[in-house]
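Not every chain is included here, but those present sit where they belong.
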Amino acid sequence: MTQDLEVFRAETRAWLEANCPPSMRTPMTGEDDAVWGGRNYEFKNPEAKLWLERMGAKGWTAPTWPAEYGGGGLSADENRVLQSELKKIGARPPLFSFGLWMLGPVLLEYANEEQKKEHLPKIVRGEIRWCQGYSEPGAGSDLAGLQTKCEDKGDHWLINGQKVWTSYANYADWCFCLVRTDTSVKHEGISFVLIDMTTPGVETRPIKLISGSSPFCETFFTDVKIPKGNMVGRLNGGWEIAKRLLQYERTNISGFGSNTRVDVVDLAKKHVGLEDGALEDRDLRARIAAHKMTERAYALSVQRAQEEAKAGGNVSHMASMFKVAGATLNIDRCELMVEAAGNRALGWSGEGFTPDDLATTRGWLRSKGNSIEGGTTEINLNVVAKRVLGLRDTQ
Amino acid sequence: MTFTLNDDARMLKDSARDFFREQAPVTRLRKQRDAKQNGRDPELWAEISALGFAGVIIPEEYGGAGLGYVALGAVLEEAGRTLVASPLHSSALAGASALLLAGTDAQKAEWLPKIASGEVIATIAIDEGAHHAPAKSKIKFEGGKLSGEKKYVADGHIADLFIVAAADALFLVKADTAGVTRRELVTADSRGAADISFAGVAAEKMNGGADIVDAILDRARIGLAAEMVGAASEAFEITSEYLKTRKQFGQVIGGFQALQHRAAKLFTDLELTRSCVLAALDALDRNANNVAEYASLAKARASETVHLATNEMVQLHGGIGMTDVHDAGLYLKRARVTEALYGGASFHRDRYASLLGF
């Protein structure tokens, strides 16, 4: 077994050596370097295209998915070897994809054979870019209050309604979507469907955030017809799938904090300065120290949860806890960065501020969404209280 | 001490409220921003000045109303409520205070009437790095020529007159003097500012030393705190209204106890801070001997309160609060700028502790 793994490691190393292009072994310099794939994706760097094609062909964008659906078919141990080898050469992720992170795992669990065969391989190869149609203007924290109607018209479903906060819907090829198939009940009247965004009647409108960026859209469905085969799971059985998918999303978003390019300590040293080796502003210093401790505590806890998961413990209920802690951590980090950078972090654009300064400001504003997207902190605290701690209303 | 406005101040506050609500609601800031005016709105400033707001603390002999800081604070609070972008704070409060405290008779006679009428926009140039540290100024003045750099001067991009602070002296510099270079800053609060360099610039020395620099800064801090309390109050009230109307899970979200407790705590914090700011303004008019304490108290607490109020505004509005079309972001951005100006909570906690002797 261990010997097999060492063989696998050697082969993997050799393959990566031969196939990972040089520019794909350098650190990403910004969000623009993220490859999202899809029908209309334009690669800024031909080596990024090559890297995706090669990894996609081996199924290593989704290493543990079954090979029959285009995945790598690797065991958990083999995957750990692959990840460690990728890390060793500093390889960039070949693909960023809601299909990989969120939809794929639930398709594997809930979809029928035809649906798996149709969609999973394209996700693996980055050919189809997915977006998520969950929230609606009247259904945010109360997601199950969604109203987008899906009617059975015999040979097709007819969809009418509006979604909001659909990430990059304006770039997406397909949308996985929660719809209402029964108005007489709440949670039990929701279904999970897949919608081709090129279907007539689908419109998207980007939402500009307070940070100036537009990573989300409003998405409108007007008399959109989709094939009957596009429903995943049973009719009115969508809520269970939705909850499972939210866990993947929370785990994913809670990882934001680790994506730090500029360290708050470095920023503070630069803008605040040291005196006898300590930040001159002792008040800020104490708060940064507390933050760095929480950051370390969070990282150690993620590691612990992974270890417990590996040992067979059920840690899925911890997703909400990590979502809350991760979001809080990143918001605090961004606040401390803005405070440390002083008036250099009060800019919006122009030459008066460096690109790093402006990124601090914009990143700070963007971070405020972390405690809202993927389930608000309030909703996730409810989940921890009720599902993890067993505190329930008697009403 | 009193927390109650006298009749003059009350009338002024009411007229400010009416004017700003009608003529300068948040949509006006939004328009300025979308037109990339970066805080430039001479028309609005002319209207504000015409109402006498630019001369509130300037004595009648110099063309002002001589009503004092409590009265101007009331106007600034109302301006803060609708995020009015104008040089009201930098010119009518900070600039005017500098001339009142440190101006020679000739300087007062030359500039105060123009500041009171709004014809001249003055501002104080203080910081030289990323952080507020007035005692560490490196401004040099030799042979009537001033040299050095100032960073993030509020309204520095539109000011006609700079009051430049050295560590222990103050100088008047006209913005169009040879050797003055200003780099306009496009700022997050859409109000604009400037980094300014002075390369051997003709300047007039004003009266007073480090004490007077401090006294002027304390006025700027207290006045800004009044604006911040206005912004925080409005942010709180908008949020509170939203809690009463937004429904999820079949009920208004203001019915959820966790949100009720947060709202109650924010309200308490706001009321406590309001008392500090009112007391600080009153201390200025009373010429109290502990203005410095009041200034640090008011600015530190206002910084924390407006921070909390605007962050809660975004969070409690949920997704909509993150969108540019909603006003929450505008309150959040202005709050962050005012927090940093003339020293943040951290700076003023340190100063307060020193003032109290520990």
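Going by the order they are written in, the chains are A and B; count residues from 1 in each one.
To be clear about the criterion, a residue touches a chain if its C-beta (ideal position, glycine included) is under 8 Å from a C-beta of that chain, and two chains touch if they have at least 3 such contacts.
Quantities reported herein were computed from a predicted structural model and do not represent experimental measurements.
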How many times does each labelled chain turn up in the complete complex?
-> A x2, B x2
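FYI, only the chains that are shown with their structure count from here on.
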From the C-alpha centre of subunit A to that of subunit B, how far is it in Å?
-> 40
For subunit B, which residues count as touching subunit A in their complex?
-> 127, 129-132, 151-152, 183-190, 193, 195, 247-250, 253, 256, 258-259, 311, 314-315, 318-319, 321-325, 328-329, 332-333, 336-337, 340-341, 344, 346-347, 349-350
Within their complex, subunit A touches subunit B through residues 135, 138-142, 145, 164-165, 207-210, 212, 271-272, 281-284, 338-339, 341-344, 346-353, 361, 364-365, 368-369, 371-373, 376-378, 381
